[in-house]
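Below: the structure, in structure tokens.
Apart from one protein chain that is not included, each protein chain of the complex appears where it belongs.
Every chain is named by a letter (A, B, C, D, E and F) in the order it is written, and numbering of its residues begins at 1.
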Amino acid sequence: MISLIDTLSWVCLAAGGLFAAIGGLGLLRMPDFFTRMHAASLIDTMGAGLILLGLLLQAGFGLVAMKLLMLAGLIFLSSPTSTHALAKAALAKGIEPLLAKREDRSSKP
Amino acid sequence: MDGLLNFNPTQALWLAVVLPALAAVAISLLGRRPNLREAVTLVTAVLVLLQVVGLLPLVLQGHRPTLDLFEVLPGLNMKFVLEPLGMVFALVASSLWVVSSIYSIGYMRGNREARQTRFYVCFALAIGSALGIAFAGNFFTLFVFYEILTLITFPLVTHHGTRKAKAGGRVYLGVLLFSSIVLLLPALIWTWALAGSTDFVVGGLLRDKLEGPAVLGMLALCAFGVGKAALMPMHRWLPAAMVAPTPVSALLHAVAVVKAGVFTVVKLVVYLFGFDLLRDSSAAAALVAAAAFTLVAASVVAIGADNLKRRLAYSTISQLAYVVLAVALIAPFSVIGAVLHLVAHAFGKITLFFAAGAIYTAAHKTEVSQLDGIGRQMPMTMTAFAIGALSMIGLPPAMGLVSKWFILQGAMASEQWLAVAALVISTLLGAAYLLPIVYRAFFRAPVDGQGEEAPWPMLIAMGLSAGATVLLFLMPDLALQLAKLVVG
Amino acid sequence: MREDLILRVVAKLLIPFLVVFALYVQFHGDFGPGGGFQAGTILAAAVVFYALIFGLDAARRQVPERLVEVMMAAGVLIFAGVGVASLLLGGQYLDYDLLSHDPIHGQHRGIFWVELGVAVTVAGVMLKIFYMFADRGRLDEE
Amino acid sequence: MSPDSLLGQWVSHFSYFITVFLMMAGLYIVIARGNLIKKLVGLSIFQTSVYLLYVAPSKLLNGTAPILSPQYQQYSNPLPHVLILTAIVVGVATLALGLALVVRIREAYGSIDEDEILEAEEERRRVSEDR
Amino acid sequence: MLRAIGLFIVLLVFWLLLSGLYTPFLIGAGVGTALFATWFGRRLSVVDPEGQPFQLGWRIFVYWLWLAGEVAKSSLTVARIVLHPKLPISPSLVRFKASQSTDLGRVIHANSITLTPGTLSIHCNAEEFLVHGLTREGAEGCVNSAMDRWVSRCEQGR
Amino acid sequence: MFAVAAIALLVTLSLAIARAWLGPTVFDRLQAANSCGTVATLLLAVFGFLDGRPEFLDLALVYGLLNVIGTIAVLKYFRKADLGDSGVTDTGSEER
Partner (left out) sequence: MSLLDKVAEHLPILPVVLPLLAAPLTVLLRQRTLAFLLTMLVVLVSLICSVWLLVRVGELGVISYAIGGWPPPIGIEYRADALNALVMVLVNLIASLVLPYSQSSIREEISYGQHYLYYTMLLLCIAGLNGICMTGDAFNLFVFLEISSLSTYVLIALGRDRRALVAAYQYLIMGTIGATFIVIGVGFLYLMTGTLNLADMAGRLGEAADLRPVLAALAFLTVGVSLKLALFPLHQWLPNAYAFAPSPVSAFLAATATKVAVYVLLRIYFSVFGDARVFEQLPMRELMLLLALAGMFVASAVAIYQADLKRLFAYSSVAQIGYIVLGIAFATVNGLTASIVHLINHGVTKGAIFMLLGGVALRAGGVQMSDLRGLASRMPITSFAMVLAGLSLIGVPGTAGFISKWYLVLAAIETGQWWLVFAILLSSLLAVIYVWRFVEVAYLSGPRRNEQIRGEAPLGYLLPSLAMLSLALWFGWQTEWTVVPAKAAAEWLLSAGP
């Protein structure tokens, strides 16, 4: 039973780390500010969520778990807020989002 | 004369140094009232002279009044000791202060000089520090007053405040501070490091503490470190300082500064090194050579100088080298000669400068070539000049003869033929650069009509100093007695 | 930014929790040093957050500048005062043992007051700096 | 050695490199940037790198401050927390003061660029000399 | 006042969860702290239906679970895009009017959009939402979405 | 296993720093900094477990809180050069 929780936790941690890293990669790869924000989103949501979940599973039920939950709550509340503020500010400061043309039907996988 | 003002000897020592300083304060406070200001100057000068003279019998009797002031570092203290050599210098300085004060009053008023108060203040302080040098009981005290003298005479040199004066002042300060800080100070510190004290000791403080090349090193530090002795190449300040008013030049050349320089050299040789130490090393010979070179070279330059004060300046350099040479010979006679020459040159040179200043004041002439026939306009001035010149060359009836005689005796006795040759040559050269002036003044026709004599205070001063030169030729006993005490 | 609704709502939501969190850190700090600083920072952050969203003037009305200065000073006084108290009680500086009959209790008490002092000062300093900045920016605009 | 502790060591080395990298980067920014705020940012990075040096789990600092652990009755070595925390306080204070200065510099010069400020001073000096 | 009491209770619970030490002193401190925070909140006028949305009711928790699923789904999509060699994006902006009637509702809606990878809300107010999408499909998916309905239902406390 | 997560986070951190370095706009840097903040918060939590010091969670919470406030403050400063503005005139597009 313990090993199941451990395995689950490790999977979460690994997956969370993976998502975070992909987000980081996206930060580098994406072509403009707004698209990069989407990549950053990965870190804040799946990355943070899974890693905290993994830790939560390790912590078991208790105060440490409560704190992890609080941390998660904080991140899920603050991250969209600052993302929104950033995007709004950038647009207001005249950063034009790169937009796909209507005709350009990007090849969908 | 003992206890003239009812002070004990040590208090008198102290007072002699402090009185000029007090006078300086009084003078600066009396700046708005010239008569009172100058009266204070004169009265103080006389008082100081009396103090010094009052101490003379004690010294002659073999007493060495001592005043320990305070200790700065262990073995490094401010200390006054009055011994014969210092007595000689103190007598010269204090008596010439009286004379030059009288002269200054005439000169400063006659030329309507600016900043007269500052002038008298610095003048008084300069004498005070010269007396401090004279009474210094150790190297450190000597060094302190030596530096004070440098600094306090700086405003005098740059008195006019012109660009040229400032440039002259820079050279003056530059050379004197360079030599004393870079060379003399290490000598002082080295001495302290070696001996744990800097006290002047009969027979030499460093007698057993130095040997080999270190002696030469220390001697070089001392001889060149005393820039005021103007041993070449430390002589540059003297001609540069010619920009100063004439009484200042007189002060520099005769009363305080250069005298302090050669006095320091003599004192260091006698009481720091001691004859034994120098005799045992080759250092003295090197100093003789350096002095001989300066002696001759300066005389040669003097011949070529048309500016009267410049010529006198180089003459001074040459004459100072006499003293250094004499003491470097380490023969008893020559050392006596050195002490006597210190006196002789003081009175002779001050007479010459007084005359030069008188000529400038009365006739506004500064160049030798302008002096044709001036002896007819200013007979008294030029007579005094002639007496001074004779003393410089070493001809009767002036004291220069006496001192040079002793020096020559010493040189011959110690078989230093290089020195003998230098003495002879420079005497001839001396005649060559001084006598033509006298000749021009009296035997050439004046160029421009008639002029008049200098103001009477200047004449009195010149008369006194020229008279003293002659008097000392006739009665050199006192000076000789003191000089013999130095040799022991 | 008051009428940016997202920021406004989030701020309203967070601020009370920030205050509680600050005091939590403060009160649990005496089991280990350092709580005071964090507490002070968080408390100040709460006010800064408020000022960022609702404006400096509103913040100044509720937390006046004079109060901030008094906080700065009072905090240091509390901090150093504990030390002096231990001196007066005959011990070494900051010797908490003397603050109570029981040394352990004395240490708790001492650390508690020191941390309180730290918290108050830090909050004060942070706010002072913030006000200073915000003010400067304002002058700049005029 | 368990894989976890091996990895842990690797992590500690990695963070050591990050420390050095941050240190260099911070210093570079301080030196190379003309913008006064950027310089301060560089300075903060430089300072932060030092905290990393202290916290890097290289057993540089061990012992724990038992905020959450009631089992501690006596105090463990509280040093690491104090040190880092203090350094952070100092860093924050420095940064704040620096920023305050920059704000005032901007008021006084109308610029926060080092070169422009120097130029302004040079200009003023020239003017005063001409006068 | 009721809202303040509610806030007080929430804060006290928050404290107790944080603390984990239940000595009389610390519980007392917790009560004091919660009181202080409530008082301070009222002083700053942040105690209102926007700050303490008790009116939302239990449904909000269900919504969060649903949202977590949405986030996971779109995370995979975005991750695939990031890793795809050709970076198949088609960034787009869409404007639409959301169905919420209160600011709080709009905030929840906008933040949910932003929280979902692939979309982010730039403006939101009563008239209009402006949303940026990483792909056109993603952006257009925000218009009249299930999320919109969920939030509106929560908003009305149903 | 915590180490794996930690490494992944460190990699993410490096990537974010690279983005902060590259810019090009100030908003890119801010975005990167914000991501760094999130990653650092997570790192603190993970390190806490890695080292057996769960009290790092408190630090993580503090960090997370300050991160968001900091971002908003900096944003506001860049937009208006004024932290104290009440936002009454803040309509976004008219300033430049």
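Note that in this section a contact is a pair of C-beta atoms (placed from the backbone, for glycine too) under 8 Å apart; a residue touches a chain by one contact, two chains touch by 3 or more.
The structure displayed is predicted, hence computed values, not measured ones.
Q: Could you tell me which displayed chains border the chain that was left out of the figure?
A: Touched by the chain not displayed, across the whole complex: B, C, D.
Q: Which one, B:33, B:63, B:166 or B:279, makes contact with the chain that was left out?
A: In the complete complex, the chain left out is touched by residue B:166.
Q: Which residues does subunit C use to touch the chain missing from this display?
A: Touch set of subunit C with respect to the missing chain: 69-70, 72-77, 80-81, 83-84, 86-87, 90-97, 121.
Q: Where does subunit B touch the missing chain, residue by residue?
A: Residues touching the hidden chain, for subunit B, are 70, 72-73, 114, 140, 143-144, 147-148, 151, 155, 158, 161, 165-166, 169-170, 173-174, 177-178, 181-182, 185-186, 189-190, 192-193.
Q: Which subunit D residues would touch the chain omitted from the figure, given the whole complex?
A: On the subunit D side, contact with the omitted chain comes from 27, 30, 36, 39-40, 43, 46-47, 50, 53-54, 60-61, 79, 83, 86-87, 90, 93-94, 97-98, 101-102, 104-105, 108-109, 117, 121.
One rule holds for everything that comes next: only the chains that are shown with their structure count from here on.
Q: According to the touch definition, list the chains common to the neighbour sets of subunit B and subunit C.
A: Chains in contact with subunit B as well as subunit C: not a single one.
Q: What's the overlap between the neighbours of subunit D and those of subunit E?
A: Both-contact set = C.
Q: Counting C-beta pairs in contact, which chain pair ranks first?
A: Result: the chain pair A-F has the most contacts.
Q: Centre of all protein Cα atoms: which chain's centre is nearest to it?
A: That would be D.
Q: Name the chain whose C-alpha centroid is most distant from the C-alpha centroid of subunit C.
A: B
Q: How big is the gap, in whole Å, between where the Cα atoms of subunit A centre and where those of subunit C centre?
A: 33
Q: Using the average of all C-alpha atoms in each chain as its centre, how far is it in Å between subunit A and subunit F?
A: Each chain reduced to its C-alpha mean, subunit A and subunit F end up 13 Å apart.
Q: From the C-alpha centre of subunit C to that of subunit F, how far is it in Å?
A: 23
Q: Two-or-more-chain contact residues of subunit A, please, as numbers and ranges.
A: 23, 25, 37, 44, 63-64, 67, 70, 77-81, 83-85, 88, 91
Q: Could you pull out the residues of subunit E that touch at least 2 other chains?
A: Answer for subunit E, listing residues that touch two or more other chains: 18, 20-21, 110-111.
Q: Could you pull out which subunit F residues touch subunit A in their complex?
A: 1-2, 4-9, 11-16, 18-19, 22, 25, 27-28, 30-32, 34-35, 38-39, 41-42, 45-46, 49, 54, 57-58, 60-61, 64-65, 67-68, 71-72, 75, 78-79, 92-93, 95-96
Q: Within their complex, state which residues of subunit D touch subunit C.
A: Residues 65-69, 72-73, 75, 78, 81-82, 85, 88-89, 92-93, 96-97, 99-100, 103-104, 106-107.
Q: Which residues, counting only subunit C, touch subunit E once they are in their complex?
A: 5-6, 8-13, 15-17, 19-21, 23-24, 27-28, 50, 54, 58, 62
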